[in-house]
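Missing here is one protein chain; the remaining ones are kept as they sit in the complex.
On to chain A.
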Amino acid sequence: MSLTALVALVRKDLKLFFHDRRAVIMSFAAPIVIASFFGFLFQGASGQANQARIPVAVVDQDQTDLSRKLIARLGEDKQVQVEALSLDRALDQVRRGKTTVALRIPAGFSEGATRTFFSGGAKPELSLDYDPSHAMELGLVRGLLTEAAMTVVSAEMFTGPAGRKSLETSLDQLERSNLAEGERSDLKRLLESARAWNVRQEQQPATARRGGLSLPYSLKEEALTSRSATPYNSYAHAFAGMGVQFILFMGIEAGISILVARRSGLWKRLCAAPLSRRLLLGGRALSAALVSLIILGVVYVFARLIFHVHIEGSAAGFLGVCLAFSLMTATFGLLIASLGRTPEATRGLAIFATLILVMLGGAWVPAFIFPAWLQKLTLFIPTRWAVDGLDAMTWRGLGFQAALAPIAVLLGFALAFGLIALARFRWEVEG
């Protein structure tokens, strides 16, 4: 009889789940849509698609050959989109949030930069006015500007007329300086060599001129996963995170359904049957776990078909993590039912708690960007293990060994939640 009753309990819950269109949409479509969006957003970080360029407004008050070269050089980088504007318009664009950074090249920049390249003195000032909500991008623009300025100014020093004039001025100043004779002669030879190089370069066609400083290295970047030739897929993490989030929401509803049944009188009828308490709660937990597995299955099938999210690691490990997480979700629902009083109040509180769990679990943004102390703290949060476990079995391509810890931790949480739920569940029906 127990098995018949258990099957009936589970079948009833599955029927109710699939009958409720909103629940189905929330459980299947919502994680897919949001994960697709997050995956698309973070795709740029993996270098697989066009990342949005940082808009930079440039105000050229110098209007020299050097300032134009600087602007052109900056615009060559694919990470920024340079637009020449007037000062007022550039600042207005930044204030409105249309442009991230306004770069102002003051009059006299060319002369000042070449003059102070080898010697000291007051340096020309480049101004960066930026949108404070994009402070992170400012760092990138600053770095790109430094590289561009060093390249074009040093090139001018070694190949251009402004540089030659600056070298002559420097030599003149050197003659009148108080430097020791040895140092002065060494420096004079350096400047004269540079001037001779400059003169020779100027006699060359513009395209053949060589000179200037450049970065002393080239950079090779490669996203590293466990399997060679397996690129990072930003959708894999997004689907793990959103799958975890919306399955926990389903778990909440599973718990709330018990509170609703208790209020409607249905619970009385269930308790009036000759069934054990463990069977009644176990039936609800089993159906919730099955729904969780179904959701994970649908979500990952979609991710595989549309976004090529593959299980690069252990398939058994992936199934193990899914199963452990589903059991954890089911007992999480029971925990909510055991601690909650009314469905309305419980739902709000449970959703809030779940969002915190999901946020700290790295479902929205990867946990590695958290501060170190927070990363340690989140090890006590089951969602962190679920997301990390799914990541490990998908895009990280790790083996079954890497799934053992997430499976063990998730099963531990499932056991703890289940025991607390059994201990705290209010079995007595309201008189």
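The rule we apply is simple: contacts are C-beta pairs under 8 Å (C-beta built on N, C-alpha and C of every residue); 3 or more make two chains touch, one makes a residue touch a chain; residues count from 1.
Quick note on the criterion: contacts and distances are computed from a predicted model.
Missing chain, UniProt protein name: "ABC transporter ATP-binding protein", from among "Cytochrome c biogenesis protein", "Tryptophan synthase alpha chain", "ABC transporter ATP-binding protein" or "Spermidine/putrescine transport system permease protein". Within the complete assembly, A:S264 is the residue of A:S86, A:S214 or A:S264 that touches the hidden chain.
Checked against the full complex, the one of A:A72, A:A135 or A:A273 touching the unshown chain is A:A273. Within chain A, the residues in touch with the undisplayed chain are 1, 4-5, 7-9, 11-12, 15-16, 19-20, 263-266, 268-277, 428-429, 431.
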